[in-house]
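What you see is the complex with one protein chain gone and the rest in place.
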Amino acid sequence: MIYMGCDYAEGAAPEILNALVRTNMEQSEGYSMDEHCMNAAKLIKETIGRDDVDVHFTVGGTQTNITVIASALRPFEAVIAPATGHICRHETGGVEATGHKIFHVATEDGKITAKQIEDAKLFHTDEHFVKPKMVYISQPTELGTMYSLKELEEISEVCRKYDLYLYIDGARLAVGLTNSATDFDIKDLPRLCDVFYLGGTKIGMLFGEAIVIVNDKLKPDFRFMIKHCGAMLAKGRLLGVQFEEMFKDQGKLYYALGSHANAMADKLRAGLAELGFQFAVDSPTNQIFIRVSDAQAEALTEYVVYEPDGTLDPGYQRIRFCTSWATPEEDVDKLLEVLKKIKEVG
Amino acid sequence: MIYMGCDYAEGAAPEILNALVRTNMEQSEGYSMDEHCMNAAKLIKETIGRDDVDVHFTVGGTQTNITVIASALRPFEAVIAPATGHICRHETGGVEATGHKIFHVATEDGKITAKQIEDAKLFHTDEHFVKPKMVYISQPTELGTMYSLKELEEISEVCRKYDLYLYIDGARLAVGLTNSATDFDIKDLPRLCDVFYLGGTKIGMLFGEAIVIVNDKLKPDFRFMIKHCGAMLAKGRLLGVQFEEMFKDQGKLYYALGSHANAMADKLRAGLAELGFQFAVDSPTNQIFIRVSDAQAEALTEYVVYEPDGTLDPGYQRIRFCTSWATPEEDVDKLLEVLKKIKEVG
Amino acid sequence: MIYMGCDYAEGAAPEILNALVRTNMEQSEGYSMDEHCMNAAKLIKETIGRDDVDVHFTVGGTQTNITVIASALRPFEAVIAPATGHICRHETGGVEATGHKIFHVATEDGKITAKQIEDAKLFHTDEHFVKPKMVYISQPTELGTMYSLKELEEISEVCRKYDLYLYIDGARLAVGLTNSATDFDIKDLPRLCDVFYLGGTKIGMLFGEAIVIVNDKLKPDFRFMIKHCGAMLAKGRLLGVQFEEMFKDQGKLYYALGSHANAMADKLRAGLAELGFQFAVDSPTNQIFIRVSDAQAEALTEYVVYEPDGTLDPGYQRIRFCTSWATPEEDVDKLLEVLKKIKEVG
Partner (left out) sequence: MIYMGCDYAEGAAPEILNALVRTNMEQSEGYSMDEHCMNAAKLIKETIGRDDVDVHFTVGGTQTNITVIASALRPFEAVIAPATGHICRHETGGVEATGHKIFHVATEDGKITAKQIEDAKLFHTDEHFVKPKMVYISQPTELGTMYSLKELEEISEVCRKYDLYLYIDGARLAVGLTNSATDFDIKDLPRLCDVFYLGGTKIGMLFGEAIVIVNDKLKPDFRFMIKHCGAMLAKGRLLGVQFEEMFKDQGKLYYALGSHANAMADKLRAGLAELGFQFAVDSPTNQIFIRVSDAQAEALTEYVVYEPDGTLDPGYQRIRFCTSWATPEEDVDKLLEVLKKIKEVG
């Protein structure tokens, strides 16, 4: 069976696992108060070129989003997000569980525009409405698309105009940064947003996300918030050890792992195009959405684990293939073989 | 100044105020444990033709919605509602404050269809999504439109098919029941839904809503929930006294007050049509939405309090006039005079 | 039957009810944006001698406490309160519903001391504990006792030392202000605390509480918070009209109503002492707690509505009598007659 369902089918990149093995019997304080975490934070600050930020580590993306958002907002304040955003669709109401409304904005491609943000803000006129106070975007998005630097700058500008925090979910940021379609740099993020996170789980760590808080208003007492949300790892140094490995040597491993996911995706995408499959989303990154018939979808399940992503017109559906840091090139080849046969199913 | 901004510009209908004066120095237990509340519940049960329901009293609509919804759902369960629903737009995130997501469904006219409910339910496929468990509708809707009996029956059916509670917000139910376009009866409600409320605030009470719980699963410990939500009135008998007055003589006063709002709306609607104003919504009830130019909207503010309701195409906006149990016929006449002049503004 | 169970067995003081009748058909904006509310706020500011505070109106005490506390605190911040406090015992977890822990402090007499506050604050040492950020006290307390001015000043000082907001629940403040044991003035409150409320429900209004926000940090967007908590009254002017009546003429009616409750309590207390009943709490205000045998408690139920308040040693219990603005002197006389007979039950 070929696994292309998600970007976390395997464990950790060997370098990361080795680091965990190497440091296993070290003794340290818990709760990320150890030297590995301190060092990992230092390395991340160097990589993003900012020393005046706070860095915190958490285990997974959903708990990261919950913690960041609930920490930033007063009870009646709300988040504006594209309707395909991870917090809107894939977190079982975790953000609402903390009392905050998310105002969903429908998009074509998973990307919200500066104009849509302004409209959403202006729609909320008084105290009978929630008060939008944060914009949530993902880079790359949940549809595999990416904001250009210009789009990010426009979004950043409109957020500042309306006193909205900008939060960037970077679960797959390494893929975004190493993609051929990319025109932004990691150092642009702290300039443009108030808080973001660098994902580890989907980029070859066992688990782990690094939250970077840029805006001073969002810094106080954040560790209370992490613990309050059940997001503080007892053996916190596991996060530090992994992120140290990721970000030493100017983030060499982090970029390399992202780059591999892109290379495999590029190969798969080229093959799909050649076979004449129709792309359901025009995505340049490691998430590839295609349109298949119900019969094709069914036939595929024998060979490959993919992610179903809803029905299109009757008889057709959208499915996702996802490459990762770990995808063997031979699996891409095998998948393309399978798809060639499937294509004939019609 | 003419008040047509909302249906609660005045205090209470004289009969209701008299009842409060008459009973003022009676002594009773607090928290709606008194005989007036018991009697009011009995009268409501008679009016709706069901003795096997629970009736509870609260002060206002928002707190009613919060209490009913938060009582019915487990933490990860969600509400499906038309995006114009009161809980979506006008409650400052009160439902989300209790931890529940509302899944907004865009509609043309404020009315969600059975098909849209089914689609919304099927969109949520597994434990990474919230689990829709309740449908919220208002009758009449926040756009003044009404569900036909057939539509209500279809909605009820789809709710039962997918094990969704159906909750009907009856803030303006008296207007709906006495409208010439109505084809449903108050006795249809307990047959079709799991819980609903009969609004008092917008129908001539100082304040007060009567929650009717039909589904046995939703009955246990509801008084704990009312108190937990800060929705239990200390001098609870004030609610009982008012609802007694409303529902004695088979709901005579309740129907009469709703009927007046309709009569005034009908007259205003006819006048607007004659003057050539364009209706922004095809509403048969006491909320009338028209399209006016920005200049007209501005000119109107000198004579009448209305409710702005968003911009349409550039230079035009939607405004709402609202008649009520208390609207003097001469105010309708005066408003039509004003509108005649305004029409010329263009 | 004699009603001494609580201080809200009746409706409103006649002056207040008359004001509601007089203004009933006035038309005004909703949600406390009307002139009566503006004027009531002005009168309250004059009475407390401070023009730089914000005044907001809500319907009941529990929703007031929920709104004030949830507005002031970040998610991991907590309230320190005496364990007998209204928010601890009588609100069905309404404060916890907003996500905040209350740290209960056991007291002899319902009064927390400055030393206990300091100890409670110091008990919480790091981010694994909640962070106490507010102290909640009631004046008078739920046991009818009162803080002296010196005690209030000590509490205020310790709150400032540890950066804790001080919130005073004044549900029965009028009784406290007009009590013979009182050594503080209403003008002391804004000097000593960050936010407090002047209760109306228990002092002769149909309903209504006036929140006074002193600390600038607690002022922004408070109306969003009121609506978010379901605590915004549609016909908000009902609150304004009632508070206008209370606070015109330098709060003449407010003080007179509180004074009557005290006078009736003093008479009852003297009678109880003469009859040899044992006071379970040394309370100078309108809540009187006595120790009675189970047989006496049972016998009393035939004549008087009182509030049971827990068991003491086996065979004995604590009960509460509560006088109010409305208590007829003859009811006190009748109750003392009854108690004389009951005394013989033993």
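First chain written, first letter: the chains are A, B and C, and each begins at residue 1.
Heads up, the rule we're going with is that a residue touches a chain if its C-beta (ideal position, glycine included) is under 8 Å from a C-beta of that chain, and two chains touch if they have at least 3 such contacts.
Predicted model only: the values in this text are computed from it and were never measured.
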Out of A:123, A:207, A:303 or A:316, which touches the unshown chain? A:207
Residue in contact with the excluded chain [from A:93, A:110, A:140 or A:190]: A:93
Of C:30, C:82, C:99 or C:208, which residue touches the hidden chain? C:99
For the chain not shown, which residue from A:17, A:83, A:149 or A:338 touches it across the whole complex? A:17
Among C:5, C:75, C:144 or C:251, which one is in touch with the chain left out? C:75
Given the full complex, what residues of subunit C touch the hidden partner chain? 75-76, 78, 89-93, 96-102, 104, 123, 127-131, 310
In the full complex, which residues of subunit B touch the absent chain? 31, 70-71, 74-76, 98-99, 127-128, 130-131, 221, 223-228
Could you list which residues of subunit A touch the chain missing from the display? 1, 3, 5-6, 8-12, 14, 17, 20-21, 23-30, 59-63, 65-67, 91-94, 97-98, 201-202, 206-207, 224, 227-235, 238, 305, 326
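One rule holds in what follows: only the chains that are shown with their structure count from here on.
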Could you find the chain whose CA centre sits the greatest distance from that of subunit B? A
State, to the nearest whole Å, the distance from the C-alpha centre of subunit A to the C-alpha centre of subunit C. 50
Centroid from C-alpha atoms only, then distance subunit B to subunit C, rounded to Å. What do you get? 33
Return the residues of subunit A touching two or more other chains; collapse runs of consecutive numbers into ranges. 75-76, 98-99, 127-128, 130-131
